[in-house]
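With one protein chain held back, the other chains of the complex are shown just where they sit.
In this document, chain identifiers A, B, C, D, E, F and G correspond to the written order of the chains, with residue numbering beginning at 1 in each.
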Amino acid sequence: MSGFEDLGFCKLDVDRYERTGHPEIVFGLGKTADHVEAIFSRLVEVHGRALVTRATAEMAERVLPKFPGAKFDEVSRLISFGESARRLPGKVAVLTGGTSDIPVAEEAAGTAEWMGCEVDRIYDVGVAGIDRLLSHKDRIREASVVIGVAGMEGALVSVVGGLVRRPVIAVPTSIGYGANLQGLTTLLAMMTSCASGVTVVNIDNGFGAGFQAAMILQLVAEGV
Amino acid sequence: MSGFEDLGFCKLDVDRYERTGHPEIVFGLGKTADHVEAIFSRLVEVHGRALVTRATAEMAERVLPKFPGAKFDEVSRLISFGESARRLPGKVAVLTGGTSDIPVAEEAAGTAEWMGCEVDRIYDVGVAGIDRLLSHKDRIREASVVIGVAGMEGALVSVVGGLVRRPVIAVPTSIGYGANLQGLTTLLAMMTSCASGVTVVNIDNGFGAGFQAAMILQLVAEGV
Amino acid sequence: MSGFEDLGFCKLDVDRYERTGHPEIVFGLGKTADHVEAIFSRLVEVHGRALVTRATAEMAERVLPKFPGAKFDEVSRLISFGESARRLPGKVAVLTGGTSDIPVAEEAAGTAEWMGCEVDRIYDVGVAGIDRLLSHKDRIREASVVIGVAGMEGALVSVVGGLVRRPVIAVPTSIGYGANLQGLTTLLAMMTSCASGVTVVNIDNGFGAGFQAAMILQLVAEGV
Amino acid sequence: MSGFEDLGFCKLDVDRYERTGHPEIVFGLGKTADHVEAIFSRLVEVHGRALVTRATAEMAERVLPKFPGAKFDEVSRLISFGESARRLPGKVAVLTGGTSDIPVAEEAAGTAEWMGCEVDRIYDVGVAGIDRLLSHKDRIREASVVIGVAGMEGALVSVVGGLVRRPVIAVPTSIGYGANLQGLTTLLAMMTSCASGVTVVNIDNGFGAGFQAAMILQLVAEGV
Amino acid sequence: MSGFEDLGFCKLDVDRYERTGHPEIVFGLGKTADHVEAIFSRLVEVHGRALVTRATAEMAERVLPKFPGAKFDEVSRLISFGESARRLPGKVAVLTGGTSDIPVAEEAAGTAEWMGCEVDRIYDVGVAGIDRLLSHKDRIREASVVIGVAGMEGALVSVVGGLVRRPVIAVPTSIGYGANLQGLTTLLAMMTSCASGVTVVNIDNGFGAGFQAAMILQLVAEGV
Amino acid sequence: MSGFEDLGFCKLDVDRYERTGHPEIVFGLGKTADHVEAIFSRLVEVHGRALVTRATAEMAERVLPKFPGAKFDEVSRLISFGESARRLPGKVAVLTGGTSDIPVAEEAAGTAEWMGCEVDRIYDVGVAGIDRLLSHKDRIREASVVIGVAGMEGALVSVVGGLVRRPVIAVPTSIGYGANLQGLTTLLAMMTSCASGVTVVNIDNGFGAGFQAAMILQLVAEGV
Amino acid sequence: MSGFEDLGFCKLDVDRYERTGHPEIVFGLGKTADHVEAIFSRLVEVHGRALVTRATAEMAERVLPKFPGAKFDEVSRLISFGESARRLPGKVAVLTGGTSDIPVAEEAAGTAEWMGCEVDRIYDVGVAGIDRLLSHKDRIREASVVIGVAGMEGALVSVVGGLVRRPVIAVPTSIGYGANLQGLTTLLAMMTSCASGVTVVNIDNGFGAGFQAAMILQLVAEGV
Partner (left out) sequence: MSGFEDLGFCKLDVDRYERTGHPEIVFGLGKTADHVEAIFSRLVEVHGRALVTRATAEMAERVLPKFPGAKFDEVSRLISFGESARRLPGKVAVLTGGTSDIPVAEEAAGTAEWMGCEVDRIYDVGVAGIDRLLSHKDRIREASVVIGVAGMEGALVSVVGGLVRRPVIAVPTSIGYGANLQGLTTLLAMMTSCASGVTVVNIDNGFGAGFQAAMILQLVAEGV
C-alpha cells in the first residue's frame, strides 16, 4: 500500500499530491472531530497545508488552536490552513442565481482559491431579472472557467452556457421547496439543459466544482 | 342530469357552453373513431362548431368527409370545425424554446384561435442563445397573455416571467432524453421556477394552456 | 445593470415596478433577518411599500419596530407594509379543501390584497361533502379568478374547474401523509386533472397563485 | 399439497372453492395460450365453470371452440364459462369517470357478475361536470357496494365516498399522460383521498375490485 | 348548505350521520387544539359522541376535562367519547406482522369498536415465522372482515388473502428503513400482491381500514 | 494487461477462470451477433466451454452450427457449450412464485447447472396458496442454497427465509403491472423483507443468483 | 403455534434455533426498552445467549445490569450476550469504502462474530485510491465470504467482485448527500453492478450481511 498511511481508522492518501497535484482534501461530513483533527494534523505534517470541507464549529474548535493561521469560514464551512505554493493562471468566475446559493458558491470559491486559483464572485444574477446577468456579460467572458451555482430550475447555467467560449460547471443547490425535491429537480434540469459545454456536479457540491475548475487551470499551467 | 345528454357510451355536456362560455372540447386520446364521430356530430348539431384534440388520422378520415369545412392539422393534431362567433380582445403570444416544441405550441395556438383569440407565434427562442429571445422582448410585452412552451430545463419561462407584466402559462414538453424523464423534469423545474406569475399545465398539454389563455381574455371581454 | 441596485449581498430589482407593475416581493425562506431588513428598508424607500413572504418571527421583530404600520400575519407568514395605490377590478375567490390548507390560502389572499385585489375567502369546502361546495356555487361564479387550495388528491379544483367560466389557479398543499408524498401527489394529480382551464403552481405556493391572479386583474384594469 | 393439483407447469388450486367460495380465476397476462387452455379445461372439469382475465384473442381462439357457451368479451378481455349457482344479494354499482375507463370497469363488472353479483353500470360521470354524478345520487346510494373506476386525479371516488353509507372500492386507471405517470399518480391520489371508507386496488385492476365486491356480498349472503 | 354548520374556521358536516350512518370523525393531524376542542364539543352536542384520530396529548388535555368519560389512548392516539348505540354483527380480525405495527392496528381496532364492531386482535404473526400465522388460521377464518397491518414487504396480507373467504383490507405501515421508503414500498407491494380480494388504504391509515370494515358490517346489519 | 486478450472491440478476461474458478460468461444483451460469435469462439478455444446469457435467436443461429453440441434454450435464453469438469456438492433449490417467473428461474437453474451444480426446480409455489409451499418444506430444507424467484410483492422469499437454515438468494422479476413498476416494487420489497438471511440480485437477474449459488457451493467444494 | 411463545405483545420464535441454527435475533428499532428487556430475558433463559441490533443506550441501561457479561457496543449499536458454542470454519472479510461506513460494517462484523464466525476487518479501502484496495488483494482472497460496505456509488463491490472466487455480499450505506438519496442510489447501483457473484442487502443492513455470511459458513460446517 505504498502511498497510503494507515492511521488505524483510515488509510491516508499521502501520495495524492504526487498523483493529482493536490493533497487529499478532508470531507468533514460524517466524520468525528477526533478523526478530522488526526487527519488534519498528519496532512499538515506531510504537505504543510490542509483543507476540510463541510466542517462543523466543533471541528474548528479542535483544529484552530493547534494550527495558528488556520481559518474557519462559517459561510462556506471550510477549515483551511496554508495555501498552494503555485498560483494557477486565469480566473474562475463563480456565479449564483440568488443570495441563498452563496454558501455553496463560497465552498466552490474557497476550494479553488486554496488550490491556487483567482476567483471572481458574481452573485445574485438569476435569470428572472435577466439584465442583472447580461450587465456582467463581459466580466463573465473574461473568466477561464465559469461555475454556475443555482437552485430552483437552474436556468442560470443554460443562459451562461450560451454566452461563453469556456467550460461551464453547474452546481445545483437544494434551495427551494415542494417540486424542487431538495435539489433533485435542479440537478436533473441542469443535466437536461439546452446549453452545450455544461457539466454538472452533485447537489450543493461546491467543492467538486471548485476542484474541477482548479484541475482545468492546472492543465493550463502545466501544459498538455 | 339537466344539461347532459346520454349518448350511451358517454354523457355529453351540452350545457357547458352556458356554464363556461365554450362548447365541450373532445379529448381524442383513448377514444375510438366511432365515439369521436358521434360526439363531434352531436356537438356540431348543438353548437354549430366542434374541436377535437389529440386526433388521429383515422378520426379525421371519419369526420372530415361528413363536415365540409372541417380541418385536420397534422402538426397540432386538432380537428376543428366552425369558429367562435365572438373575437376575444388582446393577443396571446405563444413561444417555444426549440423547433421540437412546435407541435405542442400549435395545439395551444389552435385551441386559443378556435376559441376566438388572436395568436402571435414566436418560435425557437430558447435561452441558450438569449439574444433570440431578447430581440423579441417588445413583441412579447405587447401580448395580453404569454404561453411558454419548452422542454429540457424549461428555462424559457423563467426568463420570460421576469420580462412581462402579464400572466405567463408554462407548458412543459416531453422533448429531451435521459435525465429529462419524459418531461417530468421540465414540469418540476417550471414549478420551482424563480419567476413569479408563472403557472403550469401538464406535460405536452398545449390545449390546457390555450384554453386558460382564452378564459383570461374572455374575462377581459366580459368584464369583471 | 440599469434597474438593479447592488446591496452587496444581492442585486435589488428596483426596476421591477416599471416592468411588471409591482415592486419586487421578498421571498424570506433561506434569507437571514439582516438581509430581509436591508432589502425591506430599501424597497420602502424606493416604492413606499414592501411585502415579505415566508417570513419568520425573527424577521418581523427586526422589521416591525422600524416601520410603524408594518404588519406580520402569523398564519400567512406575510410581513406587509403599505398597499397598492391602485385597486384592481373584480374579485378573487380563494377556496380551500380543508382547514389545514388555510395558511397557504392566506398567503395567496394576502398577496393578492397587497397587490390591490379584493378577495373572497371560501374555506373548508372539500369534495368529501360536496354540498358544502355546491352551496357556494353562485358566489364562486361571481369571482373573476378562482384560486383552489387543496391537499390530498386535490379533487376540489377538478370540480370547480367544471363549474366556472373564469381562470382557475390550483395550489397543491403538503397536507396529508403517506402516499401524499409531501404534496407531490397532490401536485401531479392537479396537473392531470380532468378539468380544463386549470393551471397549477408549486406546492404550498400561495404567493404564486395570488400573484398570478393579480396579474390577470391588472390586465383587466389596464386593458389589452 | 392436499388441495393442489400438479399440472407440471403449475400447481392448480382446486381447493380454492372450498376455502374462499369461488374457483381459482386465471390471470392471463404472461401465460401462454397452451397454459391457459390446460388450466381452463381442468377448472371446468372440477368446478363446471372458469374465468380468465386479461385474455388475448389467441387464448379465446383456443378455448372457445372446445367449450360451447364460453364467451370472450373484447372490451373487458374476459373469457368466461358457466356461472355461479348462487346469486348474491344486493347490487354492485360500477362507476367510471370517463369513457376511456370503460374496459377496466367492464373487467370489474364481468368478474362480479360471474361470481353471482347483480351489477349496475353508471359510466362517464366524472366530476368535471358534477351534475352528471349528482343526478345519479339515488341510484348510487341504492347499491350495496360501489366501485369507482377513474383515471387522472381520481376525484370521482372522493366525491362518491362522501355520498354513500356503503363500502367504496377505487380502481385507478392508467388513462392520462404526462404527470399521470401511467396511473401511479391516480393510485397515490386515491390513497390520499379526503373521503373515508374508500379502499384501493392496483392500477387497472378491475378484477380485484369486482372480486372484493363479491366477497362483501358473499358475507351478506352467508351471514357473519 | 343544508347539513353543514359553519364554525367559522370550518364547515361541520352535521348531516353525515344521516348520509353515512356515522358522525363525522375528526382528523387531528394539522389541526390546532382550539379547533379540535370546538369541533369535538359541537359533535358531542349534535350526536352525543365523537372521535378524534391522530390526537396529541395537548388535544387530550383540552378535551378530556370537559367531557367526563372521554378517553385518550396513547398507543392508537384516539380521543373517543360515547359509543355507537348499535352493535354491528360479526367480528373484525385485526392482524399485525410485528409488534411495531401495533399503534396503527390499534387505530384500526379503536375506530371499528367506536363504530360498533367487535374486534379480535391477533398481533405479531408475520410470515417469517409462518407457523405463528397458520396456528391462528381458524380464528382468522371466523372473522367477517380481516384487517392486515404490516410494514416491510407486507407479505402478511398476501398469505391471509389466500386463506379466507372474507374481504381483506391491507394497511401498509411506515415501519422499516432504507428500501422501505417510509412505507411507500409496502404500499406498492400490497397493491401488487398476488392474492385476490385484498384492497389497500394509505400508509399508517388504521382509521381508514377500521372505517371500511365498519361500513361492510353496517351493510350486513342493514341488509342490502 | 496480463490475463486479458484484446479482441479489438473488447478485452477478453481469459484469466477469469484462474481468479474465480469459472470462465468469463457472456452477457448477450446489447451485443451484436458478430461480437457474441467471436467471444464465444475464443472462450471455447481457451476453456473448452462457454455460456451466453440473454441470447437471441440470431446469436444462436450464428453459434450453434459452428459448435456441435452447443444448445440454445428459448425459455432461459441461454446458449451453452460444454460443462464444468467438476460437479459441485449439494443441491440448489430454485423456487418460483408463479408460472410467469419460470424464464428467470430457468436462467438461474441453467447457469448453476453449467457451473456444476445439481438443481431442484420447485415452481409455482407462491404464498397466495401457502399449502403449495409448505407441502414442499422438507424438499426445500434439503437444499444447500435456495433461490427464490418471484414477482409482485415477492412474499415467497420472506416465508422461505424463515423456514430454512441455508442462504436464500432472492430474484425479483418484472412480472406484474401498475404499482409493480416493472419489478422495482418487488426489488425494494424483497430488500425490506422481514426475513433474515436473504440477499437480493437485480430484477430478472437469474444469472446472478445462479452464479452466487455456485460460488457458495464452490466454497463448500474447495473448503475454507 | 408450536415453537412460538406468546409474551403478550409478541410471539417469540423459540423454535428458530431448531429451524435455522441460530436463536431469534432482536431488531431493536421501533421497539420499547420494556419489550426489548422482556424478549432478551426470555431468549437468554431459552438459549443462553441473545443479540439485539439497532439498540439504544436506553435499552442497554435496562439489559446490561441484569446480565453481567452482556455488552453494548456504541458503534455497531449491538447488545450481545453469550456466544455461539460452535466456531464456524473460514473467515469473513468485512471491507468498507470509507471511515463513515464503519458503524454499518461493525454491525455486520459483530453479528457474524456472535454467530461464530472469525472476521477480518479491512476498512477505508474505497476505489478513489485503488492501491489501498489492491494492496490487500491477497488478504481479501483468503476470506471465505466477503462483505463490502460502501456508500456513494458503491464501486467497491464491483471491483472486489471481479477479484475473488468467493461470494460477495454488498451493503449499501446511507452515507452521502444530494444525488445519493439516503442510500437508494447506492443500493440501485450495487444491484446493477457489472460484477457477477454479488448479492445485496438493504441500506445500512449490516446485520443482514453478517447473518447471510454466517449461514454460508454454517453450510460449510454442516456439509451439504
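One rule holds in what follows: a contact is a pair of C-beta atoms (placed from the backbone, for glycine too) under 8 Å apart; a residue touches a chain by one contact, two chains touch by 3 or more.
Computed from a predicted structure; not experimentally measured.
Contacts of the undisplayed chain with visible chains (whole complex): A, B, F, G. Residue in contact with the omitted chain (choice from A:80, A:96 or A:144): A:144. Checked against the full complex, the candidates A:12, A:25 or A:119 give a single residue touching the omitted chain, namely A:25.
Listed residues G:38, G:55, G:127 or G:171: the one in touch with the omitted chain is G:127. Note on the undisplayed chain: of the listed residues G:103, G:178 or G:210, the one touching it is G:178. Summarising the interface, chain G meets the missing chain with residues 97-98, 126-130, 134, 151-155, 158-159, 161-163, 176-181, 185-196. Across the interface with the omitted chain, chain F contributes residues 1-4, 9-11, 13, 15-16, 29-31, 35, 172, 174, 182-184, 187, 202-205.
Although one chain is hidden here, its contacts on chain B can still be listed: residues 98-100, 102, 123-125, 129, 131-132, 135-136, 175, 177-181.
To be clear about the criterion, only the chains that are shown with their structure count from here on.
Identification of common neighbours of chain D and chain G yields E, F.
Rounded to a multiple of 5, the Cα-based rotation taking chain B onto chain F is 180 degrees.
Judged by shared residue numbers over all numbers used at their interface, chain F and chain G contact each other through mostly the same positions, with over half in common. Mean C-alpha position of chain C lies 36 Å from that of chain E. The set of chain E residues touching two or more other chains comprises 98, 129, 162-163, 177-181, 187, 191-192, 196, 202-203.
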